[in-house]
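With one protein chain held back, the other chains of the complex are shown just where they sit.
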Amino acid sequence: MSRQQTHRLAMIVITLVAAIAVIPIVFVIGYVVWNGISAISWAFLTEAPRTGMTEGGIMPAIVGTVILIFGTAIVSMPLSIATAVYLAEYAHDNRLTRYIRLAIVNLAGIPSIVYGLFGLGAFVLFMGFGTSIVAGSLTLGIMTMPVVISTAEEAILGVPQQFRTVSLSLGATRWQTIRYQVLPHALPGILTGLILGLGRAAGETAPILFTVAAFYLPELPGSVFDQTMALPYHLYVIATQVPGMPLSIQYGTALVLLLIVLSLTLTATIVRTQMRRRREW
Amino acid sequence: MAVAKESPPARTRADETHSVNWGEAIIETLIKAAGISTIFIIALIFFFLLREGIPAFLDIPLRQLFGPRWYPIEGIYGLLPLLVGSLMVTVGAVVIALPLGIITAIYLGEIAPLWLREILKPIIEILAGIPSIVLGFLGWVVLAPLVQNLGAPTGLTAFTGSLILAYMSLPTIISISEDALYAVPKEYRDGALAIGATQWQTIWRVVVPAARSGMVIAIMLGIGRAIGETMAVMMVTGNASNIPPLSPGMFFQPVRTMTATIAAEMGEVAQGTLHYNTLFAIGIVLFVISFAINSVAGRLVGVKGTRRERHGAQL
Partner (left out) sequence: MRMKFVLSASLVLLCLGLLNGCAGRSAAAAAGSKTGRAIQNKGSDTMVNLALAWAEAYRQVKPDVAIAVTGGGSGTGIAALINGTVDIANASREMKESEIADAQKNGIDPIEHVVAVDALAIIVNQANPVSQLTIDQLSDIFTGRVTNWQDLGGNDEPIILVSRETNSGTHVYFLEEVVRKGDKENKDVFAPQTLLMPSSVGITSEVQRNPRAIGYDGLGYVDPAHEKLIAVAKDGSSPFVQPTVATGADGSYPISRSLYMYTDIDSNSAIDDYLAWIRGPNGQQIVANLGFVPIPKE
């Protein structure tokens, strides 16, 4: 085969392979939308499940996921932003900093089920919170830290050095500079990372299995020490454990979860592009 | 005596900051404490895993712990089938995802027209965002019956798990490969084309070899992602604590991964029992494996410090 023919053949093969990679993604989303859209209605989103969960809605699971999203944000935000500020503004290029970065990389790589075990051992049992929103939020919050830290650090580093030097030369202290000059300009980038992390946390099942999730609760949680239902676990349960579960409700639940997660990711992307457009430098 | 009166000393920065010094010092200490917090947290995780998992290593003789059968209700705690299960699913996933991902990255970076790239890249980003439970659900409802119709004795097999895991690792592999390809200097391509190579020859013999180290990182992170996945494999691999005999059809046998074992059995164990300890011991094994992979990958990336490696093998 001539070189030209090899080239053409290779181009065809490569394009085909890329199609094999991308088309199933479109198929997955389309399939879930196609099969799930029939189940979506105002009632589905606002009612509780009935008749052994084969009828009614998924409201408690939606509320539970929203609660966990807030809880994750509350736990993850302060610690992650502080860590990012430390890395960007205070850390020297020494061994300690290398260890910190190693720790962050590893936190990002720990399997989600191991986070579940940690949450069980540390928060549910050792600290005695029991299976509760607190335990679940702490577990998810720690799991989200790497993403928020790295995006926040990049956002902080992205603020031009002039902002800092001018501020310091005008007499502000280091912290004042950070608080009034650096952080406000880095905030959109930090928010992007946070929302991205929350999107991932909202879709996770393994960390909440033994720390907060419940199969069926007769009413919404009353305090942060209660269990709650949550969408990922709910989908798992109705897909594998409830007899006579209409497929449309299963797809509908998957669709709602998908929409929540993807809209969070989309929001993060929008914040990021808005920020780039409005940037003052 | 009249001393030449100086004007009062100008308020220096030191004077002003004295009043805010305490508050500032506290805040800065908190920030420094936060900085070390990640190390503290990782140590804490390892500590808790050890605390609950070490008894398993102490009470079960190693020969038994690595025995060929996992049947906890009869006191048989052999981890071998679980290790094999995780290994098979991971190897299968990497074998599928690596060529798929690298070639797609080549397509995106070297061949696709710009407008197509702008469409395809967000689509791949979306894949990264799909929760694993949704993919597992589709695997159970759509993929498993498909695999069975293709002739497998059952649709719940290592192959089904590998396929889903491969797609879950794709975004990571594609973006790292893309970065690696992008980093190859334009001169390499120009030089090759100038001496008459076709685009394909340029890609295959010049660009890809230059990007090799980046692709190694892609493999490692893909492996890390695949080994750690729980829900998707739990729904499609059949969860049989089985060591398939070496044969061409071995990937079409059901298997049981370490992650699925923990998820399936943790709810049932009473605290402090040997079964409980052994599940945490599996957690230790998973932690050590992911630590090893991520440390090596992290070191390979080194100073470049791209965003990818900090997201690691993802969640």
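Just so it is clear, A and B label the chains in written order, and each chain counts residues from 1 on its own.
FYI, contacts are C-beta pairs under 8 Å (C-beta built on N, C-alpha and C of every residue); 3 or more make two chains touch, one makes a residue touch a chain.
If you're wondering where the values come from, they're calculated on a predicted model, not measured in any experiment.
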Displayed chains in contact with the omitted chain are A, B
The one of A:A21, A:V63, A:A108 or A:L235 in touch with the missing chain is A:V63
Out of B:S132, B:S177, B:S241 or B:T257, the sole contact with the unshown chain comes from B:S241
Contacts from chain A to the absent chain lie at residues 50-53, 63, 66-67, 70, 130-131, 187, 214-224, 226-227, 237, 240-243, 245
Listed in rising order, the chain B residues that touch the chain left out are 69, 71-74, 76, 81, 145, 148, 153-156, 234, 238-243, 253-254, 256, 264-265, 267-271, 273
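Keep in mind that, in the parts below, only the chains that are shown with their structure count from here on.
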The distance between the C-alpha centres of chain A and chain B, rounded to whole Å, is 15
Counting only contacts in the complex, chain A reaches chain B at residues 3-4, 6-7, 10-11, 13-15, 17-18, 20-22, 24-26, 28-29, 31-32, 78-79, 82-83, 85-87, 90-91, 96, 99-118, 120-122, 125-126, 142-143, 145-147, 149-151, 154, 171, 173-176, 199-206, 209-210, 232, 235-236, 239-240, 247, 250, 254, 257-258, 261-262, 265
Touching chain A in the complex, chain B uses residues 13, 16-17, 20, 24, 27-28, 30-32, 34-39, 41-42, 44-45, 48-49, 51-52, 99-101, 103-104, 106-108, 111-112, 120, 123-127, 129-138, 140-142, 167, 170, 174, 197-201, 203-204, 221, 224, 227-231, 235, 259, 262-263, 266-267, 271, 279-280, 283, 286-287, 290-291, 293-295, 297-298, 305, 307, 309-315
